[in-house]
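A protein chain is absent from this complex, but the other protein chains hold their places.
In order of appearance the chains are A and B, and numbering begins at 1 in each one.
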Amino acid sequence: MSDTTSRISDNIDRFFDSDVWWSFKSSKVTIGAAIVTVLIIITAIFAHWVAPQNPFDPAQLDLLDSSLPPVWYADGTWKYMLGTDDQGRDILSALLYGSRISLMVGGASVVAAALIGVTLGLLAGYLGGSVDSLIMRVADVQMSFPAILVALLIDGVARGLLPNERHDELAIWVLIIAISLSTWVPFARTVRGSTMVEKNREYVQAARVIGRRPVAIMLHHVLPNVMGPVLVIATIGLATAILTEAALSFLGVGVPPTSPSLGTLIQIGNNFLFSGEWWMVVFPGIQLAVLVLAVNLLGDWLRDALNPKLR
Amino acid sequence: MLALIIRRLLQSVMVMLTVALIAFIMFRFVGDPIAQMVGQDTPIADREAMREQLGLNDPAPIQFARFVFNVVQGNFGISYQKGVPVDELILSRLPATLELSFVAALFALVVAIPMGIYTGLYPRRWLSNVFLTVSLLGISLPTFLIGILLILFFGVMLGWLPTYGRGEIVDLGAWTTGLLTESGIRSLLMPAFTLGLFQLTLIMRLVRSEMLEVMRTDYIKFARARGLSNRAVHFGHALKNTLVPVITITGLQLGSIIAFSIITETVFQWPGMGLLIVQAIQFVDIPVMSTYLIVIAFFFVIINMIVDILYHVVDPRLRAETGGKGH
């Protein structure tokens, strides 16, 4: 046990001593992106303390307060600083709660996609032969379905299969599964490629010679060496997943309307662009763009930092 | 070589069949076509009779066998929604989608490659940072929002560009094109920009990172050592080496552009396959949905196959890295 602990603390020391940390410290843009990301995540997690209203609780919504403009307009009030939407939801609160849903859907689907992709990629790359062939053909099938279409279809099937009273609770999980099933392929391809390179390296050969089991070799020797690109794909994948969720909401199969995500909020606000009630789409739009931009910038930095050839 | 092609062909057929099967199973759950095919007064007995006639009450394997049997004979069925043969419907929509996708890809390439080269050659200049950050905005906003904002600005406020449709099109027999008329080209601008923006960002970053890597290789150092001019080194040597992966990725992306056109076409009422499939899903038009998926799968399989074969032709060592890029 203490062995593990010391290894972790070793790793931490190594991290702060590393080039990665140095490149982080030296980039103002990256520091800014990190601060923004962390801020959004924290306010989203603690939304029920930070937000003035719980927009997911229908009893707290008052239809008569709907479509109010932000506070600096004549009919605006401090009660709803950024205005309200067509159901009387406080936009500020909806942003915080909506970010939580978006981050949860995005984060969980990236983790799931990475798990599927890395596992299959390792297997395909390490074992090769017919296993490789099979997995890569499955990836081909997967690729022949556009991500949005896969998500649309899975959502449709789930709606048909799942009991309806559970639908609202399960809708988010369905989305996560749909998005992760449509985004695991890049992980698998990258890991497979790296694994094929790594498995012929001397140290892996050596491990094999001393009789370590393939699973152990994959986990202890190959995996750590392919984690870099996986991390990069995951970061960019997080941004993409959040956007895919928004696109699905636009097509009408996103999260339930009683608990809107950022994408749903934009989709609702989208309908009010021409009528002058711009705050319903602009604030969620800015929040989403800032979040995705920050995550992408972090991904950029990570890619450059982990690629020694670029320094 | 021949063996490889045959093997890939066989695999492709398997892929297509799997796609068809998965699509087919999924469509059983997307809703009930009957409610859309009849008016509100239609008696329940008649609705049941229709369901029976359409074979919707048969077990899934039988329905699937019937579907594959018909498809193999080139019979894709009649659209539930529009009453016309599906293959004809899809073929009539194909030119719109392909034209939009190609123009979007072209636009992305033409803008992204110079930007990528610049940011790759001069990574520390402020303009590079501007390019990188602005291009990130392109992938940070949802496509549909960008589309609506463009419509609001260029269509309604300025009145410069048409807000929907393909404009005036010229019928060339098997193909219809909007590229030969002024209104057709004007109609194409906003949708192509919207669709190409995402790819633009992707390609620009790809070119940049390839450039960065290539510029550090010994090959370039030797070229410099030989006293070649900057221009010759950049464009004669570095760019040439960068373009192979760029073209490949763009080729692979073409499929995803076609797929992503679903949203762009919905926003701009572009009469292509994407709009067709969205309406078909809403209507539960099963024949149209299945055929669309098979056509899309066909495109992907063909593109993948060509890329694979090209890899073999160009460089056998690359076989290990089909599709993905390692380090």
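Going forward, contacts are C-beta pairs under 8 Å (C-beta built on N, C-alpha and C of every residue); 3 or more make two chains touch, one makes a residue touch a chain.
Here is the rule we use: contacts and distances are computed from a predicted model.
In the listed set "Nitrite reductase small subunit NirD", "Quinol oxidase subunit 4", "Cytochrome b" or "Glutathione-binding protein GsiB", the entry agreeing with the UniProt name of the missing subunit chain is "Glutathione-binding protein GsiB".
In the complete assembly, the contact with the undisplayed chain comes from A:Leu273, out of A:Val50, A:Val111, A:Leu273 or A:Val290. For chain B, the list of residues touching the undisplayed chain reads 30-33, 35-46, 48, 50, 53-55, 75, 77-78, 80-85, 89, 92, 148, 151-152, 155-156, 159, 162-165, 266-269, 271, 275-276, 278-279, 282-284.
Where chain A meets the missing chain, the touching residues are 57-59, 61-64, 66-67, 86-88, 159-160, 164-165, 167-168, 252, 256-258, 270-277.
Basically, only the chains that are shown with their structure count from here on.
Here the CA centre of chain A is 23 Å from the CA centre of chain B.
The part of chain A that touches chain B in the complex is made up of residues 29, 136-137, 139-141, 143-149, 152-154, 156-157, 159-161, 186, 189-190, 192-194, 196-197, 229, 239-240, 243, 246-247, 250-251, 263, 266-267, 270, 273-274, 281, 285, 288-290, 292-293, 296-297, 300, 303, 307, 309-310. The touching residues of chain B, counted against chain A in their complex, run 11, 14-15, 18-19, 22-23, 25-26, 28-31, 129, 132-133, 136-137, 139-145, 148-149, 152, 156, 209, 212-213, 216, 255-256, 258-260, 262-263, 266, 277-278, 281, 293, 296-297, 300-301, 304, 320-327.
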